[in-house]
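Structure below; questions to follow.
With one protein chain held back, the other chains of the complex are shown just where they sit.
Letters are used for the chains, namely A and B, taken in the order the chains are written, and counting of residues starts over at 1 for each.
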Amino acid sequence: MTTPWSGAALAEAIEAFAPGSTDKSHGGDVWLKPEAAFMVCEGLKSRPEFKFDLLSSVTAVDYIDHFEVVYHLTSLPKNASAVLKIRVGLGRTDAVVPSVVPIWRGADYQEREVWDLMGVRFKGHPNHKRIMLWEGFPGHPLRKDYVTYDQSIVASLAPDDGAYAAGSETAVELGTAGSQPAPGAGAEA
Amino acid sequence: MDPVFLDNSLWRNIYCNLAGDSAGCAAREYSAGMLPTGMEWLAFALAAAAIIGLFVNGVLGGVIVLIWGERRLFGRFQTRTGPNRWGPFGLLTPVADAIKTMFKEDVVPKDADRILFNLAPVMIAAPALLVFSVIPFGVGTYVADLNVGVLFIMAITSLTTLAVLTAAWSSGNRIAILSAFRSVALLISYEIPMALALVGVIMLAGSMSLGQIIGAQSIPFILVQPLAVFVFFIAAMAEMARAPFDLTEAESELAAGYLNDYASMKFGIFFLAEFMAEISTSAIITVLFLSGWRGWEPVPSHLWFGAKLILVLFVIIWFRMTLPRLRIDQVLKLAWKGLFELTLINIIVTAVLIAIWPEPTTTRLWIMAAVNWPVAIISIWAVSKLLGTSGYDDTEPDSDAPVYPVATEQIPGSAVHISGVTGPDTQARMSSPANSHIEQGGN
Partner (left out) sequence: MAIKTQPVTVNLGPQHPSTHGVFRLRVMFDGEEIVDVEPVFGYLHRGSEKLAEERTYTQIVTLTDRMDYVSPMLNNQAYMLAVEKLAGIEPTQRGVWLRMIAAELQRIASHLVATGFLLQDLGALGTPLIYAMRERENILDLFEMLCGARITNSYLRPGGVFMDAPTGFWLALDRELVDIVNTLDELEEYLSGNEIVFSRTKGTAVLAPELLINASITGPMLRASGVDWDLRHRNPYDYYDRIEFKRILHTASDNYARYWVRVQEARESVNIIRQCVAQIEPGPVRPSFDDVPRLIRPPKGDAYVAIEGSKGELGFYLVSDGGIAPYRMHVRAPSLINLTLLRDMLIGGLFGDLFVSFGSVDLNMGEVDR
């Protein structure tokens, strides 16, 4: 059974070799400070108490006021897993995170996808280009404030009587982000 | 009239019935002719046209049937039916193919050299047809029986190489030329084993004329010259660029092939030429190794020839359907390091045996068969060792190889929350308030 590191234990172990690099921990997740992330990841890969040699997944989530880059790590020798998160782009200003491609090559395409679809930059990525969409595509589609081309046309042509605004009767309430408060911002237990 | 032509019974039947009272025909008991006396030239021309028309149409008809047959065989090999819609048993499928091909737009690229571009299909189809002029399809059924028949066949089939290069060059397409280079390398590498394999046959028959080679086969040469037939078969399949040597077509799928810029009927002619080459190769193998039209009496010789031809075609199609293709470097290695030596061994052994028994009797053939088969098996084994096999033995994993350490250690005393998905503890989780889900290490 792959044993997951709990957030508290992992934060404590990280602080042991890189003090001041964690923001907080909760449940199974540890939040890192963006500037210390690279050093922490190097340590997590090479230090014998961690040995996280497999980077399972790199992804990002758009919580309206900030982005969160999520790393899922796996250790093959210890059969353990961990979750790291980095909170960037507060206020939706430029979100930049150090790239972990020099540490784990598997982050290559996944970070390009995050840049392409979410707009988070990765400093130090060897081939920082869009991967799914073409260069010159306007915007980053997975963002919550992304308006598709046809929606922008509708919005510009239709009379603004609030018929399709969020919260009105005609707005379909299937998980539209504006209808619920964003998680993570205020859901601390 | 030159007696050589009158020896050919097919020619004789037509010519002498038209111009009956020429000297040669009278000697062969043809008395009357349909044309008046001064018109032998017309009889000559008509006879020539009739025979050429017969052969060309016969060959093209054979190609049509071969296209149908090959596709049906493909289907049967793949446990499916094959074309069966057009005509009874799908016999008209090639007609449908031809009609489709003719209706396509004939595109000539802008950078193409027009004259050569239009000439290349002719260059490839003409030699394929010309080969049929020396092959006897039955007793006395041939266009001409040259004394250098085998040499003529070898020379004419070499022209294919030139046609391939012309087609690629005139397309004006860099990738086509690259692909044609590979194809030309393949073709010229296999010319030599193909020609040398026939030297043994020629020595045994004492002549290069196809009629005399058939005459010398009191037992078919496939039994007497196993190395020659082995090498010739493989080399001929490479010359036709069929699997397992169809790397030019396959890699032409990936990049552009030398045929990429040919559309419509020009491509159709290339396609036809490939099938004509297939039939001509099978016919050559039949004549040289399977004793041509010779067979037991009540069955007419044409039927014997046809049956043997179909057998060889079946084997060629069978190889195509089952074997994957070789890479270009492996193909060239096979030609130069493998087949070439086998042909030399064959020539030496055959020459030695002929020197010991100079008279061309059937007994000599049986002795040669008895000697050649063990020699063939041993030399093929030796050459395969030389070329190297890729190791039938190490398909299984190597148990001594170093292993990457997986799950060798455990996390010492960490806070372990089993976040499994199923199991009895999730019952408790389900009924508790939502936040407790987060407490349980949900990652």
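The definition used in the following text is that contacts are C-beta pairs under 8 Å (C-beta built on N, C-alpha and C of every residue); 3 or more make two chains touch, one makes a residue touch a chain.
Model, not experiment: these values are computed from the prediction.
Touch with the chain omitted from the figure is made, among A:M39, A:V61 or A:V96, by A:V61.
Touch with the chain that is not drawn comes from one residue among B:L35, B:A48, B:V65 or B:M321, which is B:M321. The missing chain lies against chain A, touching residues 1-2, 27, 53-57, 59, 61-62, 70, 72, 76, 79, 81, 83, 104-110, 113, 117, 130-134, 141-142, 174-177, 179-183, 187. Counting the whole complex, the residues of chain B in touch with the unshown chain are 74, 77-80, 174-175, 178, 243-244, 246-247, 250-251, 253-255, 320-330, 389-392, 394-395, 397-398, 401-404, 406-407, 419-422, 426-427, 429-430, 434-435, 437-438, 442-443.
To be clear about the criterion, only the chains that are shown with their structure count from here on.
Separating the centre of chain A from that of chain B, both taken as means of CA atoms, is a distance of 60 Å. The part of chain B that touches chain A in the complex is made up of residues 404-411, 414-420, 435, 438-443.
Note for the complex: chain A touches chain B at residues 1, 3-9, 26-29, 72, 76-83, 189.
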